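A selection of the complex's chains, in situ.
A and B are the chain letters, set down in written order, and residue numbers restart from 1 in every chain.
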Amino acid sequence: MNNVVVSNIERVDPSVVDTLRSCGVATVHEAMGRLGLMKPYMRPIWPGAEATGSAVTVLAQPGDNWMLHVAIEQVRQGDMLVVAVTADNTDGMFGELLATSLKARGGIGLVIDAGCRDVRPLKEMGFPVWSRAISAKGTVKATLGSVNISVVCAGAAVSPGDVIVADDDGVVVVPRKRATEVAAAAAKRVANEDDKRRRLAAGELGLDLYGMREPLAKAGLTYIDKAKE
Amino acid sequence: MNNVVVSNIERVDPSVVDTLRSCGVATVHEAMGRLGLMKPYMRPIWPGAEATGSAVTVLAQPGDNWMLHVAIEQVRQGDMLVVAVTADNTDGMFGELLATSLKARGGIGLVIDAGCRDVRPLKEMGFPVWSRAISAKGTVKATLGSVNISVVCAGAAVSPGDVIVADDDGVVVVPRKRATEVAAAAAKRVANEDDKRRRLAAGELGLDLYGMREPLAKAGLTYIDKAKE
């Protein structure tokens, strides 16, 4: 099971991907039952970045980006590359040239539990990257890893073909088999929020909107009026 | 003293708040005798954010944002919500809906020793937040905490009604009873800096402007001319 490249992985229907993209990370994460989130140290390398697509996964050795070249051949239009490393590492495993190649093959973004470099050219290309670090540290091409196996990236389990939703709030992973169900639940949450937003904007309190006063009192919450002391 | 909500706390006179706002975090912190600063991990979620107001404090359980709803009822025009958590936590306890509600009740900003989500909508609303993390991680509403008690937030002691000054340099807490005195001292520092800035811009050295040459020599500083070696 080590040092393998799996080709022709299954992917989720594009319309489901579109729905997930339109809902955003926070809503999709809630719709999954508050699961699937990568660690908050994963940040976009430029503000405003967002991307949603099917995961092509990479497991690499720290300081070695050989398998990224291997992985790009497996990418199809709309895919996102997800790179896990076998140990904590911040080396700049990805930069402008790899992004040029990945983009040319249809890749729309990168999620990497390591470092990224060439921040300015990547921003100019509009190529979105979520990484644990920004670092110019160069890497070698010496040791094998795998492509399209199940990995753990930034604390989240990712299997090839899972949908990756990424924006300013971070990165969430939707398992391929749950994608349709999660997209529906997320879309429903978005619809429900409009009414709440309007009522809260009008000054109604969450305490009343969500009916919290009774459970709070029951739990023992006590009010003290400073003005009456 | 646990699980209480204190209402009708005392606040500082608005003109004092205005003076503190105009001086900014670094100057106010110096004017207090270099005290009151929160840890530097507290960062604005969008660049350029700034806010100054009276603190409504919250003590919450990690992963539980129930008390934020309770706290919003206690907010008055110009207040800032300050959220401390009983243990290190990065969950996204605050987002767009809570911001909408907080803003509708007069709240002008949030300082939270945990995570924040919905970064893009918050930026679009122009709602300023200082947090230790950005995270979409959802929270529960299950366990009581307190509102408007003294808390420790990001390493700084905050009592309800203290003035919070926050900008790109971080967050400083001015105790309510010292606010008038500190505002005066800060305003004086601002006035004094103009002359210094002009002289330094003209090429005068700090060594001369501040009369440092003699104490440096006395302390034993030695000069070596590389050109004469």
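Brief remarks on what is shown
Assume a contact is a pair of C-beta atoms (placed from the backbone, for glycine too) under 8 Å apart; a residue touches a chain by one contact, two chains touch by 3 or more.
These figures come from a predicted structure and were not determined experimentally.
A single sequence accounts for all chains of the complex, and while 2 copies are shown, the assembly in the file contains 6.
Here, only the chains that are shown with their structure count from here on.
Between chain A and chain B the CA-based rotation angle works out to 120°, given as a multiple of 5.
Measuring from the averaged C-alpha position of chain A to that of chain B gives a distance of 30 Å.
Residues of chain A touching chain B in their complex: 25-26, 29-30, 34, 37, 40, 43, 47-48, 167-170, 172, 193, 196-197, 200-207, 210, 212, 216, 219-228.
The touching residues of chain B, when paired with chain A in their complex, are 3-10, 46, 66, 69-70, 72-73, 90, 92, 95-98, 100-101, 103-105, 115, 117-120, 133-138, 141, 143-144, 148.
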